[in-house]
Structures are given as C-alpha cells and as structure tokens.
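In this view, the complex is presented without one of its protein chains, the others remaining in place.
Coming up: chain A.
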Amino acid sequence: MSADLLKTAAPPPEDWPELVPLDAPNLPRLDLVHLPGWAGDYARAIATDTETPPELAAGMVLVACATAAARRLRVMVKPGYFEPCNLWAVVALPPGNRKSAVQSAATAPLVAWERDQAAILEPEIKRITSERKTLEARAKEKRNKAAKEKDNGKAAELAREAADIEAELPDIPMQPQIWTSDATPERLGALLAEHGECMAWLSSEGGVFDLLQGRYSNGIPNLDLVLKAHSGDAERVDRGSRPPVFLKGPRLSIGLSPQPDVLRGLAAKPGFRGRGLLGRFLYLLPPSPLGYRALQSKPVPEGVRDAYAAGLRAMLDWEPVTDEHGEQRSHLLRLSDEAYAEWYAFAQAIEVQMQPGRELEHFTDWAGKAPGAAARLAGVLHGIKHAHGTPWEAAITAETMTAALEIMAVITRHSLAALDMMGADPTIAAARLVWDWIERGRLDRFTVREAFNALRGTFPRVAMLREALDALEERGYLEVTEPLRDGPGRPPSPIVRVRPEIARAWR
C-alpha cells in the first residue's frame, strides 16, 4: 500500500535576488511639495482629477512655466556662465493614461494668453493691414505711371517714389503664438523668429521624434536649430526656397508625454545620442496607475485653477528689460551664496560619477548637462515664486535651489532608466536583446553555447554575450552556472536558468 512518501515534492526553495526590471527599475517618486505655491497646487489638483501620476502633471506644468519664464529670465550661475530658463521634459506613460487631458490642463493659460493677445492686437492688425494695402496700391500706381512716362527723368523719379513707398511699407503684426504641437524643425525656426525667439513644442505623442528624425526631409535629421534653441545660441538658417532666418538667442521649451515604446531604440537614431539631443531632456517614467484607479475624479477646485492661470499669466506679462540700444533682453537671476554652494556641490557630485566605472559613466551626455538643467529648474521655480512680482530683484535662495535639486535627484534616476530603455547603456541594450530572445522562445533553461549560436549575428563573440547575461543575472532575471565536468574532453557549456517564477508564468 502506498504511503505517499513523496507527497511533499515541490520546487526547491531558492534565494533569488530581488528582480530589478530592465525597463522600469524601482524609481523614486516625485514629491510635488518641491513645486512651489500655485504651480504645485495645480499639479496636485490635475493629478487628482485625472487620476494620473503626479510626475505627469509636474512635468507638464514645469514646461508650461518654463515657456513663460524663458521669455524674460535667464540665470547667472556665476560670472560668465548663464543658463536660459527653457526646459525639455519627457514624461513617458502607456496609452490610456489621459496624457492629453493633463497636457491640455497645464497649457490652458498659454492658449488663453495667445487668444487674448490676438484679441488685443486684432484692431491694430486690421488698421496696419489696411494702411499697407493703400501704400501698396500707391506704389503700384506710381510704378504704372513710371512705366508709361516717356520722359526718362520723370520716369526715374516716379520709380524712386514707388521704391520709397515700398521701403516704408509697415509690417503687419503676427497673431501671437507661444506654443505649437506639430512643426518641422525648419518651420520651428520661422516660428521662433516670428514670435520673439521663444516657443514651446508640446505634444502628448512621440511624433516630435519622427519630425526630428527628418520625416519631411528625406530622413536627414536637421537638429542644429533645435539643439541651439535649447542652449540659446545664435543660429542663421539660409535655405534657397525660403527667406533667411536669423535667431540671436532662441529658447525652445519641449514638453512630451509619449508612450514608453516610443523611447525604445531612440539612442540608435542617427545623431540623437551623438549630437546630444537625448541628453538635453529631463525624463520621468512614472508607473502606470491603470487598473488601480478609483474612477471617482475630484475636479480641480476653481480657486486653484484661477491661481494657476493668474500666476502663469503674470509670468507671461513680465516686462522685458530694454538695453541702451533699445533691444529687448532677458532679466538676469542671481544665485544667493548659499544657493550657489548647493548647486556647486551637486555639480561636483555629478562630475565624480562620470568617471569610468561610476554610475554615470555611460551617461556623460546627459550628466554633463544636469548641473545646467538644475540651474534652469531653479530659475523656473524662482519665477513661479515671484510670478506676481519682479523675480529679477531677488536672488534665488538656497531653499529654491534645494527644491530644484530634489527634483533633479528624482529626474536623474528616471533619466538613467529612460536612457537605459533607449539603449544608451550598451550592456543593458545587449541584455534586452538577449531577454527578448529568451522571452520569445519562453526558454526556462539553455546553454550559453545555444544562446551564442542563436544570437551569433548580434554577438560576434561569446564574451559580449556573457556581458549581457551577467547584466541579466545581476538584475535577478537568470542564473548562469558552470556545470560540473562529467568526464574527459571539452567542458560542457555553462547553463543558464531563467528565474523560476518567470518561467512558471510562461507555462
């Protein structure tokens, strides 16, 4: 009779390390307490209303405020070193996360400002348009007369008069525009030139990257203008078919909320990584709340909405400073000594981490710009704090700088993960390729030799494959064991075993 001796047979208990996902490791959350006053209140309220992660609202509100701040402010970190206040932010979330609703809420005051400005300017535009038409008719009349005049002297006189009138034709003011959601890099240059060299490029999709990649220019990316519009460097665009564009200090803010899939493989796009495009963005990868939402939204309180609209409007209405030549310039924000000390400590810490073998070794393109981004962020936060006053009259305090650095600390972790996701760290990119192969085949066990044979096209040497496997092992995805020799001859290939809970789920 059976005693059922093996009734307790079960998979052996194992001590696997904690699984560190390749795509979204356990990232710190952004605390909206670091966003001051009306901006923080509004970001919190939007996140509650839309049941979206606070990082999404924070990112979009910050870019909206940076768009306003960049028109009038720049930060002097130290004598000779200045940073404009425009920001580039990417908040990646899967579809269905109401990204458009959040973006629309954050940018609503910008839209309202454009509408109001258009209303204010409309009579002027009509008047100048009419005046211009009249002058054009007069110039035309003079030219016709000159053409028919038989006396050469009189003809020349009439032609000169027509030219004088044309030279004096008044420019018709443009309908003011401060943001766009779809423009080629070339059109962006024209928009910047037409609208005070300050624009925002806001989109809840990833099509911006397609445009940057040259969707409308035969796949040849035209990044120069966009890159210079991040740093505020002068740019001249001369194209045969279009009027030349000269920009003295273009400032472009970018706020994108694409799907995480859009980010994958961006580092491999020509020029994106090498020319520093990807290193200029501040990334946030919040976890998707889908499936855990209460679906009982609490609308944004009217007072909070009004305060946000008033604050952003006040920032947009800051008067520019005019220099002795009558040209408009940005106001200069100075750091207090304590704020500078905080910023300097952060810059030093980042610098050290870029050494070979340290955490930022593979992310120097991003990390090299992180201190500058921190200064910009401090400038924007300072602007928010002093929206209804004159921020250029007060120095950026240590408290504001600390808030900026707290935000940057979170953004740093998220950005490294995002750049990992894009394939910026070659080892992680390789690990992802290997993991894709494992997942496709639902392999719970294989030898390194089998993997090498299957992936020979991707990994020409076993050592490269082993690096990728080691990265997966470090993150708890698999375990590589050297099997015991079971006799003379060639040693058996190391065995790779996939984390049992993952392999069981595949079955």
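Criterion: a contact is a pair of C-beta atoms (placed from the backbone, for glycine too) under 8 Å apart; a residue touches a chain by one contact, two chains touch by 3 or more; residues count from 1.
The criterion applied here is as follows: contacts and distances are computed from a predicted model.
Undergrad: Just to verify: the chain that's not displayed, which of "Toprim domain-containing protein", "Tryptophan synthase beta chain", "Pyruvate dehydrogenase E1 component alpha subunit" or "ABC transporter permease" does UniProt list as its protein name?
TA: "Toprim domain-containing protein"
Undergrad: Determine and list the chain A residues touching the chain excluded from the picture.
TA: Touch set of chain A with respect to the missing chain: 2-6, 8-14, 444-445, 481, 483-489, 495, 497.
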